[in-house]
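Note that one protein chain of the assembly has been removed; the remaining protein chains are unaltered in position.
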Amino acid sequence: MSRSEQPVGAVGRTVTRKEDRRLLTGNGNYVSDLELPRMRHVAFLRSPYGHAEILGADVTAARAHVDAVFTGDMPEMSSVELRALSALPTYIETAQPILARGKVRFAGEAVAAVVASDRYKAEDAIELIRMDYKPLPATVVAWEKPQVPVHEGAPDNVLLEREFVSGDVDAAFAESAVVVERELTTNRHAGNPMECRATVALWDKADDKLTLWSGTQVPHLVRNMLAELLGLAEGNVRVIAPDVGGGFGTKAVLYAEDVAICVMAREMRGTPLKWVEDRAEHLQAAAHARDHRYLMKVGFSSEGKITAVQADVTCNIGAYSVYPWTAGIEPLMAGGLLTGPYMVDNYRCVTRGVTTNTAYAGPYRGVARPATVFAMESMLNAGADKLGISDLDIRRLNLIPEDAVPYRMPSRLVDDSGWYGRALELCVEAVGYDDFLLEQKRRAEHGEAPIGIGFACYNELTGLGRAAAAGPRMPFRTGHDACTVRVEADGTVTVLSGVTSQGQALETTMAQVVADAVGVPYEDVNVRIGDTNEALWGFGAFSSRQAVIGGGAAHRSGEALREQILKLAAAVYEVPPGEIRLENGQFFGKDERMDTLGTLADVARIAYMESNKLPAGFEPGLQVTRFYDPIRGAFSAGAQVAIIEIDTATGELNILRWICVEDAGRVINPQVVDGQIAGSIAQGLGGALYEHLVYDRSGNLSTGTLLDYLMPTSHEIPELEIGHLSKPADNPLGVRGVGEGGTLGPNAVVAGAIRNALGIEMNHLPFTPAKVWEAMA
Amino acid sequence: MKSAPFDYVKVDSVQDCVAALAAADGDGKILAGGQSFAPVLAMRLARPRLVVDVNGIPGLAAISVDDGRIGLGALVRHVDLLEQPHSPLLAEVAGWIGHAAIRSRGTTGGSIAHADPSAELPVVAALLDARMSVVGPGGTRVVAAGDLFEDALQTTLEDDEMIVHVDMPNPQAWGFAELSRRHGDFGMITVITALVEDQWRVCIGGVAGVPFRALESEQILADGPLDADRIREAARSAAAAVEVSSDLHASATYRRAMAEEFTLRALRQATTPTMKGVA
Partner (left out) sequence: MRVSFALNGRMEEIDVEPRRTLADALREDLGQTGTHLGCEHGVCGACTVMVDGRPTRACLMFAVQVDGCSVTTVEGLQSDDGKLHALQTAFSECHGLQCGFCTPGMLISAMDLLHREVEPSRERIREEMSGNICRCTGYMGIVDAVEQAAKQLNALNSTTEPPAGKTD
């Protein structure tokens, strides 16, 4: 599966990443690397209880050893709280204190903070704080009744419930040839970027100005929220996200700790405060995800067409409504996209977010869809089994076909892709389906280790514009980004983009886009991202939006800048405006054989340095800022197929082949696209097979270190075969996002392959050898 | 995740080590490879007043072979075991311990003293009845593996004692089988078998608090020719005798079944001529 076309410009090519040199030589600039004069270090004391009343705190001993100690009941802390807002009628708004006050709601919640000369001393001091707790019964399972509610305002712990209805489900079930019902659960796990959270806050000594260095994926949002929470003029808050060691959604949250550190910085004006989260804190207190239950009922006609889908979805949203995304982030995504790339007319889904005494759930790559795809695909397999047709055929029958596009999903989202069948067939071809069937039979006859094939088809909703919101109705719409592109006086191009990068090579891809849009070499483009003082606006990295939206803004500004340049150049070289081109930084006239008229550097010099040479009517400078909003979203079609061998003695799985085909639309950088897909499949496999955040009944996290929380290594991830489709999307670059799709398949594929190999159903994730073995017994 | 403060002394003799530990009066700990101890310190699960670094003591990193026995200094690193030519079993075992960067620091003495029930070397020690030379303020004593391991992470070593040397027979044939969640992880089940003085031995790690010598299986193996049926019976017997419990990664039932399966695998490896454990 290789790519053949050779593009001319920078877009479509694999280029040397702009990020690489510094990262490969140990010269990256991560927040944890930042060192400022007079810097002090923060450590948090965290709750050892899942649920407890705080009766009191004694900080005298600690205070004697350090610069400062803060607790939640101090007025400077208690006056700020986080309230994630949503306009959904059933939503119960709750408050999250920035340091726990009155009670603690999950083990690991920050209850106090100290500031010391280094982290070692800060950790010494938190041990001297005496907290007095009265333990309360904890609720850790979202589908169990609470003894003591987590929040007063929600006696049953339900923070939000919504119903999606389309068509007539009951009538459709009545007419179905086959109806299958299942309960499926997915395993709580988390993004766990290799760099944990890190924050440095500096409140100006004299002025009400705040600078925050943070590994955040959403610097402009953070700026906006901090300004509002702390009563600062937005322009006086600067958020800088330098190199960030992975995010995956975990860092798209404004955390209580972040705000607490800003408040502490306000109390300690002029002193930079640094907090580098350690892995134990991260596992306890950074956002978790995917702790869901699906009660599914799906009807089929006798030939295997889906007649109706009914679902009852419960998402464990943890102790707080994650700020600013709300408790709705997972349940609403689940309800909105459950039917995936399949034609479904009759749909009824009740989905709810339930608060518990566990770390709060937030965005994690794929938000809810690794779970919904698992639920939907498992139901298809169960249906196929009953109907006596193959797993492959039932998908072929039900995928949204090309001629049905634009297809309005039962949740009213509009699918613009329809290339699901193509993605699936490419996988089937690559895997050698017929050969697989023969080999499967041969092994069965010879009593060799059984193999099975698993499928997953999915639609990844990417680059959501203002009209395509799939989430909770929050008081902001994330459809647009801005980009400023300018030519500097030396003819190089600088891009100030609102995108952020946690490894996705945005510095590189934005440069590629702008290089082509303006007409300069990739090497001449320098990109600055992740600083709210530089880019006008950007919502940041989530929902696979940046290639589409940030890329669109970069492209639009680049093209507008090219127009501006050409106008000026035409006047400078005295040729008619329509008869001049800019290519590779050089101007050419109408005559293709003619030599260059001059270089961009020449014209740029005039624009900035030699205004005496500026033609009449031209202002100095060459710069353009444009926004872009795709209005709707772009669906990316994806399919994954794997062949898995099972050691029936141990339940161990051996992945023999793993194939993924996705539609990235027009590809900006093939290597980066493949990297996104491979990385997300690996995370999906982690969730399917290894990663599980487990709480005991009292709300203690049993998987608090990387010895228990198992992320896959190079040995566990198989060779991945990645193929491509390219249906240009309706946006300036024709791109579709690919940041998350890979995570959507593995749960379903592995479950399908086990079922196919052994005839057993795996409805509860993750699929450990022990569970597979027990299911066989 | 930063250690609490401690005093540090780097000793250059066993005597100084033992004296320093004795002077610390129960509040001193040996630092060998640090691959288990450093995380414990970082998580503040231990806070000794004194840390005694034994890495500078000369003469403890030697591997000696003599008359069918193999002797390991306490500071023999896992990587040294991996690279030595004398004992294929020890080389195999070392390859299963963690990863290269763990193996280049972790020591034989440290692994045995740490007594993690999922660690490989304690299983070897129990299997081969290793004899540990232990030095304390009162002099040297020799402790057999069976008398050393008390429970998970607990040994009969005194606070001021140091393992300096481990001595064990070099088996005629052996088999090794381990089930772990990921490559390099501690074993969920580790089974090692060995032929020593024409007697088969079987030891299982990762199940109970201490490595489990399956004596009944050993008897079964001694009772007649090692055909497939006998091996199967021995494995069944080992699994039936082992004490298992449920945890995050697996239920007790699964563990017991795996004890049987991996005993079978280890015995097959030890007795199938094409496999690596056969001398």
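Note that the chains are named A and B in the order they appear, and that numbering of residues resets to 1 at the start of each chain.
The criterion applied here is as follows: a residue touches a chain if its C-beta (ideal position, glycine included) is under 8 Å from a C-beta of that chain, and two chains touch if they have at least 3 such contacts.
Just so you know, these numbers come straight off a predicted model, no measurement behind them.
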(request) With the full complex in mind, choose from B:Gly98, B:Gly187 or B:Gly277 the residue touching the hidden chain. (result) B:Gly98
(request) Taking the full complex into account, find the residue in A:Phe248, A:Trp275, A:Phe300 or A:Tyr360 that is in contact with the omitted chain. (result) A:Phe248
(message) Can you tell me which of A:Gln502, A:Gln586, A:Ser636 or A:Thr650 touches the chain that was removed from the display?
(response) A:Gln502
(message) With the missing chain put back, one of A:Ser301, A:Gln440, A:Thr599 or A:Gln671 would touch it. Which one?
(response) A:Gln671
(request) Go through subunit B and note every residue touching the omitted chain. (result) 1-8, 10, 31, 34-35, 38-39, 41-43, 51, 53, 55, 79, 98-102, 104-105, 182-184
(message) For review purposes, identify every residue of subunit A that touches the missing chain, sorted by number.
(response) 13-17, 19-21, 23-28, 30, 32-33, 35, 118, 120, 191-196, 243-246, 248, 276, 278-279, 502-505, 522, 671-672, 674-675, 677-683, 705-707, 711, 713-717, 719-720, 742
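As a convention for this text, only the chains that are shown with their structure count from here on.
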(message) Between subunit A and subunit B, what distance separates the C-alpha centroids? Give it in angstrom.
(response) 43
(message) If we count contacts the way the header does, which residues on subunit A are in touch with subunit B in the complex?
(response) 119-120, 123-124, 127, 278-280, 649-652, 690, 692, 694, 702-703, 705, 707-708, 710, 712-713, 715-716, 768-770, 773-774
(request) Mind listing the subunit B positions that touch subunit A in their complex? (result) 1-5, 39, 43-44, 179, 181-186, 248-251, 253-254, 257-258, 261
